[in-house]
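The structure follows.
Yeah, one chain of the complex is gone here, protein chain that is, but the others are all in their spots.
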């Protein structure tokens, strides 16, 4: 063997290089101060207040006192666990649907669109310019009873299947879980497509060629190269879809019925109509904790802590 | 269009035979239909500036680019219609295209696994030993240096025992010293495994060091094909003469062209060119470009002109520049027939009188002269002329 001098292996690059120390020791703190103060007072402090509200007792008329009444949590959970389960179920279904629908489109934009790429990008973002409430209301028309969409689904016997699964009731789609999931999917689809597109677009097309050259047919190339490399996009896309979908109450309210109420609906009505602040705060706190735990587990599991 | 003389229609299936293969994109012709045979076991280089069609040709062999016309044969098998994943050909990509999500072991095992081979461990380990990366098997590509990544790319392709290994600017991303080492390394591996290598490069030195046969490409055509020494000594066009090394050209007029030698008139002087080395028509009065390489020329101070032996081609001039580069000194000489004649003089005994401003006589053995058709640009293939300037950009990338 001829001698080849070994170049020292490059150390793995840290995710974010430490910026150089500069003159002006106080400058960074001055720059940070106003914004961080804002977040501390109007984001972090409210969480503390909410925690304290959740263990208060009393009434609107006589005022509330902190009595460490943790039973509120238990009561809230035992009364509203179906809404919690429903929220997670709906949000998870919507997330899976978003992934299934969004991946082909992101792939299309990244690799196949050619000169149409910019136009399709604009069309993906453009719906944002119309208020999402107006667009969600449009689904009432699309899924209207006896309308063309429902008629087609009925004719194809899709509704029989979904009714059997409990997603729809009779020949209606509106006011059923399917309508709510459909609306959630629609509302958060761009949040899936954009991160997917970003991570797909970063893939060097030569890696596809290299896989092809190494005997991987197109489907294998996708499974072994493209999809694994798009994992950062998949992870952030599912998070960006799942988190807001879990807390959403707009779709359940506009497209659903009393049987499709999600935890967001409960929090909203407890806070703004029933005015039972401790219960509402406890529910909101449980939701926050549940999401933080789920997200942490998910990120651990997908092994992409350094990518998020 | 060029065809190799090698027509050994062999039973061994490693010949690459391109027949009338061409590629056009819209109105732009990347590769004009060309015929080319790369014999089994040879180290073949496609040399040219960026955009000359060399990479497109390589990609058509790999199946990554569909030819507009013509066919690709590997041995007796027509593979033109086969997708890349069905061709017994592997590629070492420019900047390697290693899979960043897989470690070195899995990168090398990729092709084996795709072909359904279950027990890959032994083969991968042997291959990693061959490229001296046994220790790095579980590292990710970004943890390796450029030279190591390059060897992974070679290992990843070679482990499949392809009939042909294609190398697309495999050393372009390495610094000069590492590049020299890898050139030797690749040559060693090629000798060891005996697989046909087709190597694309814009670096003439790299092509000449490594390849048995070099095809010089320009604007989608093969300008000339031959062994490195043959291309260097007997260029057929100014492009080849300039792209491979440096050449001096004198425009001359044929005086007598009948005998073995062609006698020419240039700037009042007389030059002799061996007829066998003349590519142009040598009828009396015709114009010919006379070329000579800088290192073939001797430089003598005008005061010593009487000592120059008879029978050598001579030209008088004045030194306008001298660059000392250690092993040699590179002079630029202004002469009536050519304003910037380049002369490389070995630093054996340095004549202290040879400084800018000195009157000198340039002289060389007529056998080192070559003649080219005068109807072509003197500057084709030089740095700064269209096409070659972009080589610098390509390297910078």
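Per-chain residue numbering starts at 1, and chain names A and B are given in the order in which the chains are listed.
Here is the rule we go by: contacts are C-beta pairs under 8 Å (C-beta built on N, C-alpha and C of every residue); 3 or more make two chains touch, one makes a residue touch a chain.
What we mean here is this: contacts and distances are computed from a predicted model.
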| request: Consult the UniProt record of the chain that does not appear here and report its protein name from "Spermidine/putrescine transport system permease protein", "Response regulator", "Cell division protein FtsX" or "MoxR-like ATPase". | output: "Spermidine/putrescine transport system permease protein"
| message | I'd like the shown chains that the missing chain touches, ordered by label. | response | A
| Where the complex has a chain not shown, which of A:82, A:127 or A:151 is the residue touching it? | A:127
| request: State which residues belonging to subunit A touch the missing partner chain. | output: 16, 18-22, 27-29, 31-32, 34-36, 38-40, 42-47, 49-50, 53, 101-102, 104-105, 107-109, 112, 118, 120, 122-124, 126-142, 144, 186, 189-190, 193, 239, 243-244, 246-250, 254, 264, 267-268, 271-272, 277, 280-281, 284, 287-288, 291-292, 295
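Just so we're on the same page, only the chains that are shown with their structure count from here on.
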| note | For the pair subunit A and subunit B, the C-alpha centroid-to-centroid distance in angstrom is 56
| request: Would you pull the subunit A residues touching subunit B in the complex into a rising list? | output: 1-2, 4-5, 7-13, 204, 206-207, 209-217, 220, 224-225, 228-229, 231
| Taking the complex as given, what residues does subunit B use to touch subunit A? | 62-64, 83-86, 89-91, 93-95, 97-101, 110-111, 114-115, 132, 136, 139-140, 142-148, 156-157, 160, 178, 181-182, 184-185, 188
